[in-house]
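One protein chain omitted, others in place.
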Amino acid sequence: MFESLADKVLDLTGEVAYIIPQAIIIVAALLAPLLYFLTKNGKIPAIVSFILAVGAACVCLGYMHTKTYGTAFGLFEFNAFSGLMMCLFLAVAGLTIFVSPVHSETTKHQGEYYALIMAATAGMMFAVASNSLIGIFVSVELVSITSYATVALKKNDPRASEAAVKYLLIGAFSTALTLYGMSMIYGALGTITLSELGYRFSEVGVNWVVLMGSVALIAGYGFKIAAVPFHSWAPDVYEGASTPVSGFLATASKKMGFAVLFKIFFALFIFAQAIQYQPIQYIFAIIAAITMTVGNMVAISQTNIKRMLAYSSIAQAGYIAIALAVMSQYAVTGAIFHMFTHVVMKGGAFVIVAALITAGLGENISDYKGLAKRAPLVAAAMMLCLFSLAGIPPLAGFTSKFVLFSSAIYVNGEVVTEWLWLILIAVLNSAMSLYYYARVVKTMYIEEGESTEKLVISKVFMVAIALCVIGIIVLGVYPQPLLRLCRTAAIALLGF
Amino acid sequence: MDFPILSILVIVPLVGALLTLFMGGARAPKAKFIAAAFSAVTLVLAVYLLTIKPEDLADLTENYVWFKVSGVVKMNIIFQIDGLSILMVFLTALLVFLVVLFSWHEENNANYYHSLLLAMEVGLMGVYMAADYFLFYIMWEVTLIPMFFLISWYGGPRRHYSAIKFFIYTHVASVIMMIGIFIVVFSAHDGSHAVSFAFADVAANSALSEFMQIFVFGLLFFGFAVKMPVPPFHTWLPDAHVEAPTGGSVLLAGVMLKMGSYGIIRICLNQDIFSLAFGFWQPVMIGLGLFAMVYGAYACIAQNDLKKMVAYSSISHMGMVLVGMGCMSEIGIQFAIFQMFAHGIISGVLFMVCGIAGHNFGTRDMRLLGGMAGKFPVYATFMMFGFMASLGLPGLMGFIAEFGLLYGLWTYLAAHSLEWLIVFGLLDMMLTAGYYLWAMQKTLFGKLTDKIDLEHCHDIAKNEIAVLAVLCGLIALFGIMPSVAMDFITPYSSVLGPALEALL
Amino acid sequence: MINMGFFLVLAAALFAIGLFGLLSNKRGIVSLMCIELMLNAANINFVTFASFKSDATGQVFVIMSIAVAAAEVAVGIALMLNAYKMKKTTEVDKLSTMRW
Partner (left out) sequence: MELYEFAWLVPLIPCICFVLAGFIGHKTPQCGGLIAIAGAAAAFVMAALVSYGYYTSDLYKAAEPFVQNMDWLVVGKITIQFGIYIDTLSCIMMLFASFISTLIFIYSLGYMHDQEGRRRRYFAEVSLFLTGMLGLAVSSNYLEMFVFWEIMGLCSYLLIGFWSFNHEEAVEKSSAAKKAFLVTRLGDVCLMCGLFILLYIFGSLDYQNIFGSIEAHKDDVLLPFAILLMFGGVIGKSAQFPLHDWLPDAMAGPTTVSALIHAATMVKAGIYLVARSYPIFTQCEEAMVFVAAIGGFTAIYAASMALNNMNIKRVLAYSTLSQLGYMVLALGAGAYLISLGTKNGDANLIKLGTAGYIAGILHMINHAFFKALLFLGSGSVIHAVGTEDMRMMGGLRKKMPITAYTMLIGCFSIAGIPIFSGFWSKDLVLEAAFAPFHEGLGFGSVFCVLFVLGMITAFMTAFYMFRMWFMTFTGEPRGHCHGESPKTMTFPLLILSVFAILSGLVIMGNFGYYVARSLKTSMPTAGIFVEKGMDVVKEIFTTPATYVALVLAIVGIAIAFFMYSKKAYDPEKFDQDKKPLYYRIVAKRYYFPEMYNQISWKLGYGVAKGVEAIDKQLIDGTVNGLSNAVVGGGDGLARVETGYVRDYAAYVALGVLILMGIFAVIFIYGGGF
């Protein structure tokens, strides 16, 4: 059935078919303010956006199921990788939109809010689909600029405006770096098409201009993934932004950064399999190691739950960056898988925080005292999310970390010891992270709070939380379907 | 295989744990009945396993593919049982059941307490029956969380510190073990299909270089050694024990520490994978084991807290297990397993006795106690019985294990012309007797103390007597008729032992 | 003959000036301007390469980036205004309540 439908769509639209998911989201972005101004009801644009996001995701899945892969206008490619990543972005966007109408911090400028979220999602989708530097640059800017605005959209909180300014300045600086790096790569290799970069590079040979350009790109997109030392904005922004937005940034925007880094650097160094340039791998490995260490260590000293989650998010970025260092199919499989599990666990954690803020709880960890008595289900869900982030089996975080970490040992079919140090740092970090996660759990479960009155949590939040918890458990216990998709995506990305 | 008894052994406590978990509020007091019922069913099944002939145990193996991603990994759910695991499974089922009975009067969130106990049982059963590295590791970690909550929820005054320390310390060890598992498993892969994590598949294809064998053995050994625990990686244990509730301590010492030694025998002492590493690690294991024995015993002498002393004695006794495993001989393996079993039962008695002291007398500080035997003779009898069993009194279980292990050590030492090292073994026996007798003298004998409020001390309860009597009966039974347990162990040790000996 | 190096050095210098401005200036609006300088430095690079390679791609890229920069500044100024509304200042050093 899917096959014939896809054929019909292709027949009808030609190349445009491959950007239909993005197109749907753009439509949603355009519809949202319109509907809001017409109805003055924030729920309507939310529902429409949500439905359209789900629709777009269905389209993506349908395409992937029918293996309807191709390129639109020679710019935006729909393949297993971009399709899967789009699903991820849409899932995050869907989750964000799902909880925003009932969340207390996102009741300002609702039309713009959904439009911006949708536009950012569209930008991410374009970014993972782009096959040239120009496409990537413009799409990422679309995400960045809309994100700056979304951060500022929080109601009645001076911290939001501060966060937005910080985000803007560092983001714009990164944009400049990125652009400068791209110009150098363009100058050295004479092309901006990803598929040609590798071939050109192998013709030119290892070239300092390309390397310097790479550094600029690492810095520029390192900002997106919040890799140390380009991470400093993240805690402030996550703390200042409204909680669903923080979750959106921490899960989707960061994943887009990774997708883009994968695309560019694999295109440069792996795709053509022409250049074996080890130093770049070590650079990434060092960045990964530092990122996870700094993230985890600083997270320990945090008292604000959102800030703690921000640092934890930085640490998770460090884990995923292992794939950039190892650059193997298995590693990328693990990285993509970890991105998904990160969505459910970190997204889940942010949703829970949002729910609790809506219910009147503060953002400080100490406010969570006795939560297990006040909101037992939410506390249990939070515990699962946190333990999953810490990598305790049999939760999703463990399974994905298991695959991701093992990929550093098992490279291209054989056991290597090259990355053993990295993996050692990673697992020790993982254990270290347990400290602050367990502390929150302890606060919720063991410590007695001042109030024992039950918290009222909106049903919508409960559904969202339940979805995340189900995701955590299912992805942990039965990861097979997703893991297969991830592997297909990794093959599509790497070309082997 | 017509009846999946091994899976059911895992599933029954899991169902029990979930049921009791949701019995909050007014139904909480009834949770103990559920817990007792489910743990009793598990125990019955475990006892049923004991009736099966050792050579037929292999027929019970259950093998399912869990998930498989071609070109990536293949995880299996394989449960199997053999001479190494059957006693541990029995011990787990027994201790959990007895702990439920022992904690019959636990009233603080009783449903969570029982749920955690049963959750522990799930993990422990899984560890002892898993035949797949991934499953093994998952089950290994699953035991952490219930224990973390047992300590931090029901524990003593410094429970937060202890629980976190326990959690992170042992977690660090297990993640390092995980690296070892990665290398072992992936090196056994020929690149053609998905990497299978099953023990058998890995053993069949393993091809590590000598250096890597030694290195990976070390990683795995570290993971297990922390759990056992072997000094200097032991400091989480006394803290955890001191703060843990009695039931938690019993399970911690009785079966959780055994996970470490079990892992060493099951995974490290695998002649198909680490055949070249044994020569390097054997002296290390024996040296560490001897060190642990003497160190633990000395540390016991300096303790004032009864429970802390017993905790350190666990270190000392597990050191003995390590020595046995380090011998890598038939005798060593045989008695290491027996000692695991023996220590599981004996430490159950010891920790229950300490728990009763803390609970009924209000303190476990030996400086405050004294002359309790006159006031609580039944309690004193159990305490003395437990201590005597632990110090290796002939006729009780501990002696058999101690004799066999030290003889195993002797054969190793004699074969390597290191006879004088037996002195440490003998010193440990002396010190063990010393600290137990001293502890008894301080708590049970002498003048009746006036430092505690004797009016409010109450005698040992009926359910506690019943539980202790069962354990003491088993101690005497296996001490007088060790062959009852040995019949399960020898089919395993007589295969593994000679195989290891042949490699050395 | 003016070779490519001159343009590249100009661009680099421009970038460095922009960076210096960003780091040394505490006024938000000026910071935005400095970032514009950096973006333009990259644009000069692109144009130079495009010109010397006789390849239009670089110039396309520049057009795109100018558009992006415009959007960025538009949003940036709006955010500055927002910050001014909330905190009565656009000095970035005063926007430092969130830290550690």
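Letters A, B and C mark the chains in the order given here, with residues in each chain numbered from 1 onward.
As a working rule, contacts are C-beta pairs under 8 Å (C-beta built on N, C-alpha and C of every residue); 3 or more make two chains touch, one makes a residue touch a chain.
Only a predicted model underlies this, so the values are computations on that prediction, with no experimental measurement involved.
Asks: In the complete complex, the chain left out here touches which of the visible ones?
Replies: Across the whole assembly, the hidden chain touches A, B, C.
Asks: Sort through A:96, A:161, A:243 or A:302 and give me the one touching the missing partner chain.
Replies: Selected residue, touching the omitted chain: A:302.
Asks: Taking the entire complex into account, which one of A:130, A:174 or A:443 touches the absent chain?
Replies: A:174
Asks: Just to verify: which one of B:223, B:260, B:358 or B:482 makes contact with the chain not shown?
Replies: B:482
Asks: At which residues does subunit B meet the chain that is not included here?
Replies: 165, 168-169, 231-232, 234-236, 295, 298-303, 329-331, 334-335, 371-374, 380, 388, 393-395, 399-400, 403-404, 406-408, 410-411, 414, 419, 422, 426, 429-431, 433-434, 437-438, 440-441, 444-448, 481-483, 486, 490, 497
Asks: Which positions on subunit A touch the chain that was left off?
Replies: 165-166, 169-170, 173-174, 177, 206, 208, 211-212, 215-216, 218-219, 222-223, 228-230, 232-233, 235-236, 279, 283, 294, 296-302, 432, 435
Asks: On subunit C, where is the contact patch with the chain that was removed from view?
Replies: So the residues of subunit C touching the missing chain come out as 19, 22-24, 26, 92-93, 95-100.
Criterion: only the chains that are shown with their structure count from here on.
Asks: What pair of chains is linked by the largest number of C-beta pairs in contact?
Replies: A-C
Asks: How many Å are there between the centre of subunit A and the centre of subunit B, using C-alpha atoms for each centre?
Replies: Chain centres of subunit A and subunit B, defined by C-alpha means, are spaced 42 Å apart.
Asks: Would you mind writing out the residues of subunit A in touch with subunit B in their complex?
Replies: Residues of subunit A touching subunit B: 329-330, 333, 376, 387, 391-394, 398, 402-403, 405-406, 409-410, 413-415, 417, 420, 423-424, 427-428, 430-432, 434-435, 438-439, 442, 445-446, 478-480, 483-484, 487.
Asks: In the complex formed with subunit A, which residues of subunit B make contact?
Replies: 24, 66-73, 134, 137-138, 141-142, 144-145, 148-149, 152-153, 159-160, 163-164, 167-168, 171-172, 175-176, 178-179, 182-183, 186-187, 189, 191, 195, 212
Asks: Going by the contact rule at the top, pick out the subunit C residues touching subunit A in the complex.
Replies: By the definition above, subunit C touches subunit A via 8, 11, 15, 18, 22, 28, 31-32, 35, 38-39, 41-43, 45-46, 48-49, 53, 55, 57-58, 60-61, 64-65, 68, 71-72, 75-76, 78-80, 82-83, 85-87, 90, 92, 95-100.
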